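Subset of chains shown; positions unchanged.
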């Protein structure tokens, strides 16, 4: 049997030596000051064993990783409504590109690029009584950890400088694929992205996807079929325009964020999460991808 | 335990009733005359058990399914050379679109769209002594079936009318991403696509991908890591611009062809193949996709 702790430690020692640790995202000013020497890896098996190395207990901004959680909530609320308003195909484009949305009349290609995630935010606002509060509660329930919170400084920072997201949201509105006001939707969306979690908390949050839709305390009702679909979307669209590369090298479904986090998992087996704030050119954590590639190569644990 | 024969028969009965059986591909005149009422499904487990319904023993033109076999041969010969000349990302575009190739200076996004498959054909021609003969032998060895052959009438039919492929190949040549002459490469490529197999033969050919790189008679040397990568590319790029949809609905890696065939598989478990010549708008077999969606939904057998 594999000894995950020993494997993670070996990988950590090797990967931390990388000279090129990538570039910390600077387009959200509040994120630019995080130390790029941070590096943590955490693994949690379905039967509840935990393994961790480095800064795996330190919270960071989960950013786009939140898109999967928001999608799950939207699907749990009303799946039909979701697929009327966006698709499930990889875009072949960077995550913040508007061109395709324009050509395709305001229908985002998938829920994990910015445009699609903003439509999901709109759906949540329409369905939830107190959107920001309810969504936070959902994430807390999922992880059974009530210390998780928004970082309002980060949310505010994006509100001041996120002109590309304002452009995207106005474009969606111009195509009548937005029910609520631009400001309302982006206020929610920037909060959603600002949630802070550590690797070990993220491992708990993603447990539901590795476990056929049942979360740790049995409180989220995703069907097996819904879970299959969400997992498939993560594999084909979860790493921006590097999804093919991640599937090719790592071979696990997952989701990355510009805060430097990655959450991935092997269905029926484990969740593995990494954090290192330095990003490669496509916006994915450099050390994180390296660690995960080594992990699946060494352990031969992948969906393929 | 699942009784695959009973399941396949139930699916067959249900799917064959579909009123809309799609449209037979007409852009290759020789293919246009195939009867669209043909429908077969075949499943082969890794331990060698076979299950089949309908026209599962009737040969058809495998067309783009051959791209995976050609890719495997190219990787077996010289993997490094492959990834210097093309990528592994979904294109977000139809399979025969030239625009992206032009914008990205003649580097195809992946080996399963036409442009990338043509580069793979070019690599095979440069590495094989008698390209057409050697490639056919490779496919025969893989399946341990020496009756498999090219359909030269279909190959000739494409040569006369495949202007889009001529455009693509000339564009590759203009970007200096083609070593051999346009005519030589397309002669090989049209032959490669014209190979005829039945579902049961295809199940044997794809055994290697479900079996970590070792084919039935142990004659193909793909490493586990190479197999993981090829399988990942099938999942992210194997169904044209419907790869997301296929992953979402079916949840298996695989490859389709405009001849109406689909080969898919669950690693370490089984290969499942379907054939029905009527295509949907994206160029994938209508009944085939339906059958596979029902299969993974009923059996809960998917990589996710």
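Every chain is named by a letter (A and B) in the order it is written, and numbering of its residues begins at 1.
Note that contacts are C-beta pairs under 8 Å (C-beta built on N, C-alpha and C of every residue); 3 or more make two chains touch, one makes a residue touch a chain.
If you're wondering where the values come from, they're calculated on a predicted model, not measured in any experiment.
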Problem - Full complex, copies of the single sequence (shown: 2) - result: 4
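Everything below uses one rule, namely that only the chains that are shown with their structure count from here on.
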Handout entry: Euclidean distance of C-alpha centroids - chain A vs chain B, Å
Key = 32
Exercise for the section: Note which residues of chain B are touching chain A in the complex, please. Expected result: 87-93, 100, 109-110, 224-225, 227-229, 231-233, 235-237, 241-245, 247-249, 251, 253, 267, 296-297, 300, 302-304
